[in-house]
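The complex appears here without one of its protein chains, the remainder shown in place.
For reference, chains read A, B and C in written order, and residue numbers begin at 1 within each chain.
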Amino acid sequence: MTKSTPAKIIYMDHSATTPTHPDVVKEMLPYFTEHFGNPSSLYRIARESKFAVSKARKQVADVLGCTPDEIFFTAGGTESDNWAIKGTAFANKDRGNHIITTKIEHHAVLHTCEYLEKEGFEVTYLPVNEYGIVDPDVLIKSITDRTILISVMMANNEIGTIQPIKEIGEIAREKNIYFHTDAVQAIGNLEIDVHEMNIDMLSLSAHKFYGPKGTGALYIRKGINIGSFIHGGSQENGHRAGTENLPGIIGLGYAIERATQNISEHNEKISSMRDRLLDGIIETIPDVHLNGHPKQRLSNNINISVRGTDGEALLLMLDMKGVCVSTGSACSSGEESASHVLSAISVPPALARGSVRLTLGNENTKEDIDYVLDVLPPIVSRLRALSPVNNYSQ
Amino acid sequence: MTKSTPAKIIYMDHSATTPTHPDVVKEMLPYFTEHFGNPSSLYRIARESKFAVSKARKQVADVLGCTPDEIFFTAGGTESDNWAIKGTAFANKDRGNHIITTKIEHHAVLHTCEYLEKEGFEVTYLPVNEYGIVDPDVLIKSITDRTILISVMMANNEIGTIQPIKEIGEIAREKNIYFHTDAVQAIGNLEIDVHEMNIDMLSLSAHKFYGPKGTGALYIRKGINIGSFIHGGSQENGHRAGTENLPGIIGLGYAIERATQNISEHNEKISSMRDRLLDGIIETIPDVHLNGHPKQRLSNNINISVRGTDGEALLLMLDMKGVCVSTGSACSSGEESASHVLSAISVPPALARGSVRLTLGNENTKEDIDYVLDVLPPIVSRLRALSPVNNYSQ
Amino acid sequence: MFGFLLIMPKVRHYNNQKYRVNTDMYNETVMEHFSNPKNAGEMKDADAVGEMESPECGDTTKIYLKIENDIITDIKFQTLGCAAAIASTSMATDMVIGKTLTEAWELTNNEVVNALGGLPEKKIHCSLLAEDALHAAINQYRKKQGLKPW
Partner (left out) sequence: MFGFLLIMPKVRHYNNQKYRVNTDMYNETVMEHFSNPKNAGEMKDADAVGEMESPECGDTTKIYLKIENDIITDIKFQTLGCAAAIASTSMATDMVIGKTLTEAWELTNNEVVNALGGLPEKKIHCSLLAEDALHAAINQYRKKQGLKPW
């Protein structure tokens, strides 16, 4: 069983990363070998690079509803989060040292905030309700006159919960506090307008929407007081140094345009597959619990706890059947304890340990759903038979 | 003249960036679409990604003479420089607040040091001699008991001067001070052994040796007290967060192996072309001055000042003939004043303004050299005829 | 393609003992014991049962023994846990079957890990569960026999 490779790989871990779409790769390719000029150089082949970067910048700006000079390319979602949070924290420390975020942010935000705590900042980690949703009233109450930044993610990477971003943005605007949102999981799934939503900074990452790994962007509203994070050359209008990842930026621009062309159609298609999968699982496997909000969640996300099993064991057995899923966030898979998101929504540890996340994507078909509904129940039965703890409802 | 495109592009700006070698692109390609798994995930296709990253890490380690767990992948030379310098500065500020670097570092080092000055650190910018070489005795004299870091580049990006790195490393080791070197321009041109050279940290960037843009690495000797620069997930052994730029890392690994296989052969071939080009220029054009050291320089580098001309005008006229060169560092081309490197080696401003850098690469041929020797002299004559200042020696 | 890495073990110091540590994920022996565990299941008529829960990750292992003349003649286990916990219990039970209780007691998780060809460093603690559950079962048996627990 170990050595046999399944005939087909059914990838259901699109929140961890997506394959780069072949059309995106095709757009990128000429910029490796042919149009390879350094955008900072002055000769024509380099000016072509520069113009290609401008085009990508406009593609991103058009999706967010801002102007191209408010878009800065980075090496990914993590760098964008680091820059937004550290950049505004240090630049505005004369105004205050208090930052508000949530307990369910990605580690790129959480560990950055923990770092800032060591540097003398105070951070409030807002609780969320059982569905993983922040209560705007609790946010309002946590604001002090030392608060300089609110960072709340648009959609959670583990349980897919979508936050009331517009409402949070309004509160921040009213109180004159900067508002950053980690929209890494939202691009291609939610309609975004940074003005309507009162967003001052927004992080995104290409590899979550069929673009290349290692490229991201940070939207910074004009006039925001933010320092540089990476110092050096005058790239990105002097705000983010380092030779541009030219093919990556081209790929990001093309991928974001592709991924946002038909968001509602995409969501309809994906959520109907997702619902069939979830319903099927709940029908065939006893004592399975959905984590996160039943409706207010990303259209592609399933996060379930299967009592009496272990997430890693489920994952590895599914992998032997060619199905790729994750247990908790891909980033924290090196850790032993239950995911901080499941803890925050009060999933009991004994249940949380049997959690897996299935996140669908464009390549998934109805046949994939049938296949997973076929292979998952016997795997659960097998693991439960192996378990000495059989207190789940049959 | 403006609109006509020359038949062939002769690229002589390899210190700004190199084309990604087609073989490198070929190695990268499967990791966009096929082996696209997030290295942090646990299923097999992701483990393949992880192993591919391990292989690349070993390829880099083998070139530097260290172990793979001392190599950390970054988004480029600039991030590596930022991390090395800020990471050690902040982590060791209880030991001291003094940093020593040189006047001719890349902006990735200089602007990072300037930032640290604002944060309360003291920085000594060592002078260099007329050839751009640091005097180890001057370095020794500048060391205080508050000195925590010495950062001296291995080879300069503008004038190609090679520093006595081994000697500097010995001094740092003796005084128990961390030693970082920016080796971005050195990979593929100089033999490196971090142990023999007493290097504690070393920055490199793939796009300077026919690898992809937007990927670099930082060597950090085991035991160095350095903080994280980018916080978040537990990638890179918990030291550099962010989903790995998988194709980029694969490309970097393959490119560094390729670029360092025959360094001496490469240098012989390139320097003989370079010498022919330089000799030809000096023979046919009066009042041309070589910047940097005549021998102790990168084998591919020519940096000349052509009195009575303007660097940008030379560059643009060469570009019309299909020849790509730069004036000063590609990164600082947005600036008006003479390059900080040429100032540091005391090139008079009137001479410095007429400076161009030609940096050869593997694709250049003897015919390219002949072509440049053909087109450059009439361009210089034309610009000099246009100039009201004709005080150069005919 | 990169299979060589999967099974590349290193010897390291851990809790003052030498373990083979796999730098990356599970090797093929571990995966084989995880997907086809030996001696898995319940035993209704066991002579002794030991159960242990890991405080670190909540993994739970239960070991059932059939004992004749101080010799383990049959053994079964149940585990709720990760692949490392399952595989190391499978391997441990296989290693003590047919052994005397004294011999079985002396089996260390160290030996189990090495028999598996190594485990990832952060999974080493999962292998303690089998040793502990086995000890619990043996002591239960000793108590039943009116002997002092070891």
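Throughout what follows, a residue touches a chain if its C-beta (ideal position, glycine included) is under 8 Å from a C-beta of that chain, and two chains touch if they have at least 3 such contacts.
Only a predicted model underlies this, so the values are computations on that prediction, with no experimental measurement involved.
> Touch as defined at the start, partner being the missing chain; which of B:9, B:138 or B:350 qualifies?
Hidden-chain contact among the options goes to B:350.
> Using the document's definition of touch, tell me which of B:64, B:313, B:347 or B:369 contacts the absent chain.
B:313
> If I consider the whole complex, including the chain that's not displayed, which of A:16, A:29 or A:42 touches that chain?
Only one listed residue reaches the unshown chain, and that is A:42.
> Tell me where the left-out chain touches subunit B, residue by residue.
1-3, 308-310, 312-313, 316-317, 320, 334, 336-337, 349-350, 353, 383, 385-389
Following the convention adopted for this analysis, only the chains that are shown with their structure count from here on.
> Give the label of the chain whose average Cα location is farthest from that of subunit C.
Checked the centroid distances; the maximum from subunit C is B.
> How many angstrom lie between the centres of subunit A and subunit B, each centre taken as the mean Cα position?
34
> I'd like the Å distance between the centres of subunit B and subunit C, where a centre is the mean of that chain's Cα atoms.
Those two chain centres are 54 Å apart.
> Counting only Cα atoms for the centres, state how far subunit A is from subunit C in Å.
39
> What are the residue numbers in subunit C that touch two or more other chains?
Counting only residues that touch two or more other chains, subunit C contributes none.
> I need the residues of subunit B touching at least two other chains; which ones are they?
42
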